[in-house]
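I have a structure I would like to understand better, so I am pasting it below and will then ask my questions one at a time.
One protein chain omitted, others in place.
The chains carry the letters A and B, assigned in the order they are written, with residues numbered from 1 in each.
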Amino acid sequence: MPTRRKGPRDRRSAAPRTPAEAAPATEAASADDRPDGAAAPDTPVPGGPAAQSEGIAADLEPLADHGADAPGTPAPADALPAEEPTPAAEPAPAPGRAPRRNALFPLGVNHYPLDAETSGWDDWYAADPEADFAAFAEARLTLVRVFLSWKSLEPQVGQYADAAEDRLQELVEAARRHKLQLIVCFFADDRLAEMLDVPWGRKRDPHTDPYLLQRQTALIQRVVNRYRAEPAIFGWDLANEAFCTGFTSADDLAAWAETMRDAVREVDPDRPVLLSVDPETLFRHTGVDARAALGPSEIAVSHVTAPYRAYAAEGPLTSGPSTYLDSFLLRSASGGVPVLLDDVGVHSLDHSHAEESAAVRTALYSGLMNRAAGVLLRRWRDLDTERREPYFRDPFEVLVGVRDIDDEPKPVMSEVASFARVAARIDLRRYTLVQERTAVLLPAERFEPLPNLASLYDPRACLQAYIAAKEAHVPVTVVHEGDSLDPYSVIVVPSAFSLEDSTWERLSAWVQGGGSLLLSYGGGDAPDIVRELFGVEFLGDGGARATLSCRIAQPDVLGHLTSFDARLDVPSFALLGQAGATVVATDATGSPLLTLNQAGQGRAVLCAAPLERALAQGDPWAPPGAVTALLRTVYAAVASAAGCGAPVACDAPGVELGLFAGEGEDILVLLNHEPATVDVGLVFDRAVTAVADVRGGQPVVVGSTDLAVPLAANGALALRLSYG
Amino acid sequence: MADDDAARLYQAFVSQDPATAISVIEQARDGGMDQGALFDTLFAPAMALLGGAWASGAIDEYTFTQASVVAEQITSFATPPATAQDTGITVLVGSMHRDHHTIDKDIIAAALKDAGHRVIDLGADVRPSEFLERAEETGARIVLVSAQMMATARAVARVREMFAAAGRDDMLLLVSGGPFAADPALAREVGANGVARGAESALKLVARIARDRLGAGERP
Partner (left out) sequence: MTGRSQQVRLAEGLARQGHVAPAVNACYQALRIDESDPFVHCLLAELMLSGDFYDEAISAASRAIELDPECAPAYLALGLAYDRRGGMWDRSILVWHELAEVVPDLVTAHVQLGEAFAAAAFEEEAIDAWRRALELDPSEARAMYNLAVAALKREGMATALPGFRKAGELDPSQDDLFFSLAGVYDDGEEAPDPADVPPDRKSRIAAAYGLAFEEDYFAAAELIRLILDEDADDAEALGLASYLYLKQEAANEAMACALRALTISTRTPTAVYCLGVAFARRQGLARHAARVFSALAKAVPDEPMPHVLLAESLLALQRFSAARESYLTAVALDPACVRARFGLAAVLFTEGRHAEADWEIRRAAYHDTRRQGLFWALYDEYAEGRS
């Protein structure tokens, strides 16, 4: 519960109202899901579930980014289907009456055709969809992705099976009945239902074979033509990631996507067309760069896969970099279009229900706080599979749903429900996230093939930089090397081996024009431009070190730094000579570690060691505290000096903040990335008069700039703040 | 006084006289010294004297070794209790019917035993009726049911129902397992009085129950 702070020395002072009076819940597991959940703001409306579902129609709205990801990029209104009202035209819900869903942040789920490993391919959506769709609606979902079976729909060349088409029709009707919208995925491989395995395909490759592409086009046009006026269809999804992993070249993928997209567009020019691949994870798995194929998509998709998690954050789910992975991929997938946070859920039954819940809670709130355009849960119901208790891994990523095989809701289901309630109360037309003016730059070398190891190291280093910025509470996003720098005030280049010459030139011009560049040396040679930009003479790479020593030469120039010696394998250390820059910190023997240079109207900070990469290659679950503190302090200082620092001062690095600014009042969302309870001390730049849980309850009078908020392990909280 | 006793104990060590050493300790105990304090106030100072004597050459290596052997013989008189005293609290422990997960249950049961509680471990796949039968048989009033799957966690409600049907509303039902850790509401739904989130949590819960019950003059 939020409590008022009298001042810095009295953090635990009693508030005039008891916390219990203030709001229904601060715990991670929402109290309003509990039998005794006091003052639940959205208790069932009179008339029960049927009456509730009538209210859904007003909430139905297409995916839309709530504010462009990159400042200055065009608002995605042009991506909205014509028949839907534009967000600005729709009035905000009346205060006091809780909407059931967030119109601009829809939740959805993947609805797979089979629920049991023992089912055959011809059981494709054989079950009556009514109960499931009713449950989707009851769970406040908006979107349902269904997967077509080419094999079922076209058992013989050019002959479409009536029975299969009837089943698809049943799905559509069920969606319509329950005011849901379908995302129809044409070509998906779920490794179980043999959906792509057309018997007449004669082992031709469905990714490249011209004849099969022709047949795929025909199937798409048949389906789209049938449903082009169907309001229960939200959009068309060309393929899922499992199908796309079959491509061996970026050109083939781009050509296939273009053909299929054109096929849809010929029939339905309005609805969004997706390609459900996360370019970062797909590249990692296959080496195929999907960016060209994704280029014309109205909506992008981000998706943490099990192998990607093993690569980027191999460790406990509820701590360390794991908890930032969803939002990191979300940010890197954007490219200026709305991003659907896809396949949210855990990947194996290794985890306890508590860990599952915490992981999903983290992903959901991360999505909301990082501009996702919506969320799709991985699976509704667990796959009924061979029992190998107590552990069973899920190599095909189809096992773990939000309900068990008996269709009973798991604890993660109540997380989803609880989140839906919170999200519904954050009207993204009235409240907008504080703009991200800081970006972590993912170098182009990331897409280089082996033996260039940059492709392996860079994403991890960027993830660490992203985490450091989050720990500094700096609003941050991810940009690719070729992207425009103009929307940003601070660019972080973490431990890159090399940048393209044109990038150095652009960075130099951007700094001269007022940007703040924060670059850590990544090894190898440095271009001549470094001298001018950073005011240092590059004397070579001093090589690897097992200990990082930091001695502060200029206190408080880049935040309040302290000297330390930390055990950390640092792969390189640039030997620098002074050429105009201020040496802020050095190693134990006086070799510059941190320098600050005023270049033109901007500032350039150089760190002589690839700290982000070193942290990533060490044990990210046990990083030296002094090094992480150094990074976040410097990031915070640079961002603050550039006018884009933390919107709210916060003393808990592991707590992510998302400030949704409104008129006269704001909503602050807090997400604890640590698996331990934390008392969060917040300091605002103006006095907060009152604070309340967004779900309702009585506001607590504060009357101070300081606020103390206890947050449960991996917990989340959304507070409505009023100012005087 | 304690210094004198320590010197006497030291003397008993170097004299290789375990009987006297024991007598010194017993006298100290009879004089009101708590068992838990004997080591610090008596044994350790005597050992320091022994070390000093060896260092200064007052005793030779052989005597030092023999004295250490005597010290070894009487150590158990001077150390705090190695095992916790019997608390008199009986706890029935078992995994729910159709649940074969045992690791958490076994660790909790061992921790409770180690803390001096009387633990009756019914094993895995325990039917609700069996919890009731054993509670009647042993007089236990605390039952800890472990469940790791949603279905079995929900089924713990049947244990509560079984107790209620037998008029045993006084039974304290504790639950443990992932589903309960994830969703505290589930524990309330099944009629549990508390959720043990691991061994230490179970120890704290049982200790609290014991304190509350004993405070109220009840039999725990």
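The rule we apply is simple: a residue touches a chain if its C-beta (ideal position, glycine included) is under 8 Å from a C-beta of that chain, and two chains touch if they have at least 3 such contacts.
Bear in mind that the values here come from a model prediction, so they are computed numbers and not experimental data.
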Residue touching the undisplayed chain, where the options are B:F64, B:F131 or B:F163: B:F64
Residue in contact with the excluded chain [from A:A163, A:L453, A:A509 or A:L539]: A:L453
Full-complex contact with the absent chain, from B:Q27, B:T79 or B:T138: B:T79
Among A:H351, A:R378, A:H673 or A:R720, the residue in touch with the chain that has been omitted: A:H351
Absent-chain contact - pick from A:E117, A:D205 or A:E314: A:E314
Residue ranges of chain A at the interface with the undisplayed chain: 285, 306-307, 310-311, 314-317, 347-348, 350-352, 355, 388-391, 393-395, 450-451, 453, 456-457, 523, 544, 567, 617-619, 621-625
Interface with the unshown chain - residue positions in chain B: 39-40, 44-45, 47-52, 54-57, 64-65, 68-69, 71-72, 75-76, 79-82, 103-104, 106-107, 109-111, 113-115, 176-178, 181, 197-201, 203
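By definition in this document, only the chains that are shown with their structure count from here on.
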Euclidean distance of C-alpha centroids - chain A vs chain B, Å: 47
In the complex with chain B, residue positions of chain A that touch it: 29, 33-36, 352-357, 389-390, 404, 406, 408, 410-412, 414
Complex contact set, residues of chain B against chain A: 100-101, 103, 148-151, 154, 178-179, 181-186, 188-189
